[in-house]
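Taken from a larger complex, these chains appear in their original positions, while the remainder are omitted.
All chains are identified by letter, namely A, B and C, in their written order; residue positions are counted from 1 within each chain.
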Amino acid sequence: MTTDMPLFDLPLDELRVYRPERDEPADFTGFWTRTLSEAREFPAEPVYTPYDLTLPGVEVSGVRFSGWGGDRINGWFIVPRGAGGPLPCVMHYIGYSGGRGFPHDHLLWPAAGYAVFVVETRGQGAASIGSPGSTPDPHGGSGPHAPGMMTRGILDPEEYYYRRVFTDAVRAVDVAAEHPLVDAGRIVVSGGSQGGGIAQAVAGLRTDIAAALIDVPFLTHFRRALEITGRDPYQEVVRYLAGLRGNAERVFRTLAYFDGLNFAARGTAPALYSVALMDDVCPPSTVFAAYNHWQGPKEITVYPWNQHEGGGGFQREEQVRHLAKLFTA
Amino acid sequence: MTTDMPLFDLPLDELRVYRPERDEPADFTGFWTRTLSEAREFPAEPVYTPYDLTLPGVEVSGVRFSGWGGDRINGWFIVPRGAGGPLPCVMHYIGYSGGRGFPHDHLLWPAAGYAVFVVETRGQGAASIGSPGSTPDPHGGSGPHAPGMMTRGILDPEEYYYRRVFTDAVRAVDVAAEHPLVDAGRIVVSGGSQGGGIAQAVAGLRTDIAAALIDVPFLTHFRRALEITGRDPYQEVVRYLAGLRGNAERVFRTLAYFDGLNFAARGTAPALYSVALMDDVCPPSTVFAAYNHWQGPKEITVYPWNQHEGGGGFQREEQVRHLAKLFTA
Amino acid sequence: MTTDMPLFDLPLDELRVYRPERDEPADFTGFWTRTLSEAREFPAEPVYTPYDLTLPGVEVSGVRFSGWGGDRINGWFIVPRGAGGPLPCVMHYIGYSGGRGFPHDHLLWPAAGYAVFVVETRGQGAASIGSPGSTPDPHGGSGPHAPGMMTRGILDPEEYYYRRVFTDAVRAVDVAAEHPLVDAGRIVVSGGSQGGGIAQAVAGLRTDIAAALIDVPFLTHFRRALEITGRDPYQEVVRYLAGLRGNAERVFRTLAYFDGLNFAARGTAPALYSVALMDDVCPPSTVFAAYNHWQGPKEITVYPWNQHEGGGGFQREEQVRHLAKLFTA
């Protein structure tokens, strides 16, 4: 017998006001200030390499820079060919398990007149049939982890995988801001699912972001997510807790440093969120919880009949319009 | 117990020479000549409408023209903004159940310097979370059909759904060839899965195609496909035969007019195929069967470890290189 | 992890009083009056053809008559062989995806001394391994639809598939009432699932029905159904809304003309409903919602431990007893 309720989370009117208490460690700010300043001791040393397949309409470079611990991170940097002055630049962070894919996967923002800076998530993208990746995460950890990335180093905030990832993402903005074709005052962070979670974190860690485009974000409101969705990747953590019984307290202590709720509560840039009410990967209550904590100007597009695919191309167009308005006004 | 053999079809060395007998109706040519000339009695009357979301890098129009029976068919026509003289034009046909999606899903060919003409498959695209469609198939039929499109009108070649679809696809080339920005001598047909099957059919029905890019084609070598893959959409036909027992002979008589083998055997344009050896949706033997019958110059890219996703972005780049070489030489 | 709660809907005591607001369009009555009167402009022209397999105990005819738009609809008409005067006649409507099947699938009512008139649901029955069908729905529509019948023409009440189906069903009663072996004052509508939804609609659209036998009805209380069951066929609509985002308002406007709640609220014949408390195809709250709105005399048999199979043969016997009492009293 299989009974699956599509609208399994709270009803929309409750979601609109759902703003749970946050569990924020006392040294949250200190932890991140220290983390980022340590990372910045490694010079970013970006290298831009022209891509070997010439597309006349765009200028494509592979980009490689130093992120957390000086580890080299890969991405793409793409601008409309013949772009004159500095352009707004959209930072694009990737969904779970994907890599940067191909330049031709990222032609929308250049077509819209922007630069796009695609940032890989270290260690991901090996088994993605659509978006191959190339950046290793050259760190093991002090204990075993469940298959996937969610529990690597999860017993200690210092070692946790997403400490490295969020830091890479922040450093990528540093790098983009230095590029002669980028207008450093108009850098936008964007992404869906894990990419949305990363964008949200970057927007909470920097004050110089021009806009945030956050779709169905992952890595947000961990405790509720673990309890109400049986789907990966949140379930990686549940499997870890089911195996190594007795670690829950330490795990939640670590996660508190990485919970999107705490980044959202620091977000001041104008934000455009999207959420899907039947999303059982990143449940809508976890998304609204972050959105309702966001400090800056904000809008949210609600897709009532969608699962984790959210708005798809519809939302892409919303974003193009949103930025056009923002940067024209 | 579940045992699934990834390499379930013939081994590669047998595939390379697999060239089964074709079951071609005596009046195959006549059927199609008549079908197309009847369709051409309806003037195409293409209407190009500028798209409401402006992307500075490209010029996007919705296009609408009359296909089979005069029914209006939707698509996109996209060129690099400010294109000077006539461009090669890539006709893009869509995979099963998808619609034309969004213009921003089709930016590769314009970025590569070509026009792209995206053609919807009538009646499809309603429930596609990624690629919404908009073209109805305003015809019922003289009997019930299984859910999906594969068995609409399947008891009679005159009524069969793909008669209308292939005709629309041929007419789309007529329309493209008339566009002032298109170089009618450099029209390329392309598509994956159903789109590959349509491209293959068009290339078999016209002699003026400059190149064919055919990925993991569907609608090819029906009998073998029905027997060796348990997956949709081929299984739609099996379910129909399982329900309306006793119709197999009529069904296969109809399908013979639409079998990719018979179109491939007429293909004379330079073709770039791709095939995946673990593809259980469009099994590799059905693809090689067509490829081995193809009359024109041909190459095939083999992806030994992939399923129906085939080469994905890798193959996209192969195609860009392939056309560049073709149109430069 | 898979947790499926068998009793996923409201508890029985809440179901017994669950009577939600109905969403009835202002012109609901007008819409249907006009629809039926337009349909009646096409003469029904029933043709009865003796079935080619002789069964000595019953007299079987294939029946064919004109329904909506004059389209020809198929069915069976079966009476006990040698029946003397006019008999009560049970109209039997079919569950989703089935056709009329074989005469020998419908021998209960003749054995019980009644005529039975089996009415096909246009366009269904092609892939039913148990109940083959033969009636086409010779209409496409003005947009694509999701696989299945639920979303054909769903953007416009005039075009919606079930407008044609319900009209056919009403016309079938007109035809039955004219048959010399039928007692027009004792016509019963019956069916399970989709067949129950159709029977319910007919009973709401006619005032001359002697009894209604409605099992686990489908097509009832759409909004709740779409939100609480993840199973087909209701999910066809969700997939449509998930793909063609932004159409929900129009879709629900259309569905309001076809919602069983609005037909039930007009039902005045004595009704025997059945419902299963673990039914995740047609959830019990949607059934009770209709039942609680029914205007006429009514009873409901509750199967607390069943899913969509409901009472099965047990309910068949309930119905035989129920009609016997009704027609004897």
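The rule is short, and it goes like this: contacts are C-beta pairs under 8 Å (C-beta built on N, C-alpha and C of every residue); 3 or more make two chains touch, one makes a residue touch a chain.
For clarity, every value in this text was computed on a predicted model and none was experimentally measured.
Undergrad: Considering just this structure file, the complete complex holds how many copies of the sequence, given 3 are shown?
TA: 6
Note that in this section only the chains that are shown with their structure count from here on.
Undergrad: Note whether the interface between chain A and chain C is symmetric in residue numbering, meaning over half of all numbers used appear on both sides, and answer same or different.
TA: Counting shared over all numbers used gives less than one half: different.
Undergrad: Calculate how many whole Å lie between the centre of chain A and the centre of chain C, each centre taken as the average of the chain's C-alpha atoms.
TA: 49
Undergrad: Which parts of chain A, given as residue numbers and ranges, touch two or more other chains?
TA: If we look for residues of chain A contacting two or more partner chains, we find 306-307, 309, 312.
Undergrad: Under the touch definition given earlier, write down the residues of chain C that touch chain A in their complex.
TA: Contact set of chain C toward chain A: 1-6, 8, 226-231, 235, 238, 241-242, 245-246, 248, 278, 280, 307.
Undergrad: Would you pull the chain A residues touching chain B in the complex into a rising list?
TA: The touching residues are 53, 55-58, 80, 101-102, 104-105, 107-108, 110-113, 129-132, 306-307, 309, 312-313, 316-317, 320-321.
Undergrad: Given the complex with chain B, which residues does chain C contribute to the contact?
TA: Going through chain C, the ones touching chain B are 97, 99, 122-129, 132-148, 151, 236, 239-240, 242-245.
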